[in-house]
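Complex shown without one protein chain; remaining protein chains in place.
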């Protein structure tokens, strides 16, 4: 990312800088930069070997690729409240949440490169990242990550812990039946779940207004007697504040909440998407939330050039290390293609 | 049904007797009596040849049997606003709506008796009644009658007519994904649909409070920016009034509405259901809506003994005629069991 | 088998519950979830008595939200519980199949074996009592076609209990399909084989091993679930006519005991497949292919497939019995194959 030449507007202090520690604010920034750096690396790697003609099945990272640039505030703001004992179920666009939740970058990159060292030994791919260490998972079927999150929350509740589950969808997915069923069941059983809707204005090429009969999914929370909140401005601290309330509520045993964040899809739906349908394209770069937040923190005296450079360099180092690890890792053995369809007695250890 | 010895409370005049013609009120009563008479006949026929040991697969009317006694106010109040050009998609408990909407009693009874003269030539059965003449259908899969109603409404809208579709579910079914998807799509496209939820307190053995996170499904209408109304007292005129508003709105092109009616399941979920789980059983007979309404109309001077006798006799005559027709109709020829799986060039005429 | 101190005469439904009870006793992470599984005890008796014994925290009625509660089972299983989740009728799979086949069944593979989903999905199957096209299907072929889930379908009390124990203890997902007609319900016509002596002690029946329900030499009948009863009835009748029928009860479709199929056909040279699921693209074709994969010349006559002939299950009794694989059709098929 690049810092815009004209200073962008400072982030609205919703959730209140006064309530949030400087270190936390820097952490939020750091998480966003790390997630963005990862996506930029994926963008680079994905396209690097698909030229001149774009062939989706070619290259070291083949297949569909849904990157989350622009949506970092959601993941950073929510996951700042979680430990790796909490669960997160993400979507087809999962990287930012995985990173914010602490999924191992090397294993994640290796999975995206389809390597035996990957989270799923190369079987899953970028839409199917499963990390037992952080209770992270995602699904390529929209809204269908919600129901399993209920079960994780249910198990946590049973065990008498205060661990919670966070379930993520896009605004397009909020019109899928699984959304409704999950909210009702979670509310009914007071499950410790925080439901997140990432409203990036688009479901592939379909604008929100052409998919959703209400301006805010927060309005839908009332249909389940749960608190609902919409964050309008893709501001990480506002997300942080709302998520803090929802997470606290869940941990206290008071049940689920719904948070919709109006965020931004900075790039195409997937790589290769020409976005001809998208009328808002021109002003998109100017809405990038990371420079905006960086500016806010600089103004607050929390960041300076050196700190920013350090954070970026550290992110780049971690990401490049992960990419290198992935590239150097062995490919899965085709002779082993049939393993893992069923649970193996040895615990699945290769 | 029997008139209770102590006069029941008069129906609350919500929707207003002053607004509703005497003839309409008598029609509402007549429809309810006809529907009840039909259900009583089905009850009798269903159990008549399953003794001594109850065997669900035995007898002239085998299989599951879901009767709608107690829920007549919903069907009567809604369908009073419809013509046979309008569509109705009902549930696994469909008879009262079919009757109120004007489905031919003989063909319907014949279908329930599994005869070649039935609506579906005996292929469908009591949960699968399809009547092109009145655009009536139903489904044994809960909530899944909603989506096809959208399509009927869509077609009516396309043709520039003011015809509408009514889609019915139970309160249990309102927690199914199809409910959510249908309401959103109908609201989004302003389809001329009236969504009805029959809240009879139970989804088989599960009380409403154990299935639904909100006290009123009307509250869920807000999640789709559509009007929602809950009728609390199983009163046919209140249903009539609310349905009148919703139907008018749909015909005017202003889009869908949701109406939940707190109604009553007078009998078991299906025949053979011992209802051991049901704590409210004792006061159920006293809540029968038909004697209540009859009392109201008598008080209003619209009904007297003679009129009531005439209405009951007429209903009995029609129902017994239908049952006789069914019993005298030929059974389907087993050699023809494979027909109709695919559209036939001859238009499906036998 | 005669009753001893160590066995009891149980219906298949009771034996199934017995199997669940034993596992719930020994492992408190086992719970039972579904519609009307609590106070009602399961529409087909699959959970009768469990609520009284284990209470509402382990035997749980759900809203009619199959996607949500099956998904909940998956998430709970991922976190180490062993949920048994009931889909009331298999016919309802269409509202929740994504959770079943894209999640429950694939997580193990997609995670390279790093995540396990030790879950049992129980579901009622089958027709024969005029419940119409949306409540009478078997559909095991649909589940068995899709990878990552074991699929069992017991035909009798002994197997119902033992397969249940194996299913619960399995570290991966198992779909447990109980035919209403084998449950021994008081309110449904039943075959004598729906009640039998069952050991009181817990035991397992391994998943993936067929059972020779009757030894014979003339014709092999490969079948599963309720059709095993019909096939045995017919076999007994035909014994008098000198047709010696071997009946193979598959017990599970996944894994499929192909070796047992081939071994029997190697002996008899004649094959009838009886399947209450739809004819095409299902069990009957797979059984045949298990033979032709190895050696088509084992088949000394055309194969007869007695299944539902690719129409929805009709409501009217006479029509329904015309499409179900009942005694008459099975008998005719065996006679034809034996004579060919």
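Remarks
By written order: A, B and C. Residues from 1 in each chain.
Heads up, the rule we're going with is that a contact is a pair of C-beta atoms (placed from the backbone, for glycine too) under 8 Å apart; a residue touches a chain by one contact, two chains touch by 3 or more.
Being a predicted model, the structure only gives us computed values, none of them experimental.
The chain not shown here is in contact, across the full complex, with A, B, C. Of the listed positions C:116, C:161, C:305 or C:326, the one in contact with the omitted chain in the full complex is C:305. Taking the complete complex into account, A:177 is the one of A:77, A:177, A:227 or A:256 that touches the chain left out.
Across A:141, A:214, A:302 or A:316, the single residue that touches the chain missing here is A:141. Contact with the undisplayed chain is limited, among A:203, A:228, A:256 or A:289, to A:203. Contact residues of chain C toward the unshown chain are 67, 91-102, 105-106, 109-110, 132-134, 141-142, 144-148, 253-254, 256, 277-278, 280-289, 291-297, 299-303, 305, 310-312, 314. Residues of chain A in touch with the missing chain: 53-58, 62-64, 111, 114-115, 120, 122-128, 139-144, 172-173, 175-178, 203-206, 210-212, 272, 276-277, 331-332, 334-335, 337-338, 341. The missing chain lies against chain B, touching residues 87, 89, 118-125, 128, 130, 132, 135, 137, 139, 141, 144, 146-156, 158, 165, 177-178, 181-182, 184-185, 188, 339-345, 347-350.
In the analysis below, only the chains that are shown with their structure count from here on.
When chain centres are defined as mean Cα coordinates, A lies farthest from chain B.
The centroid of the Cα atoms in chain A and the matching centroid in chain B are 46 Å apart. Each chain gets a centre from the mean of its Cα atoms; for chain B and chain C, those two points are 36 Å apart.
Centroids built from CA atoms put chain C at 41 Å from chain A. Multi-chain contact residues, meaning those touching two or more other chains, occur in chain A at positions 177-178, 181, 184-185, 188.
Within chain C, contacts with two or more other chains are made by residues 62-63, 65-67, 95.
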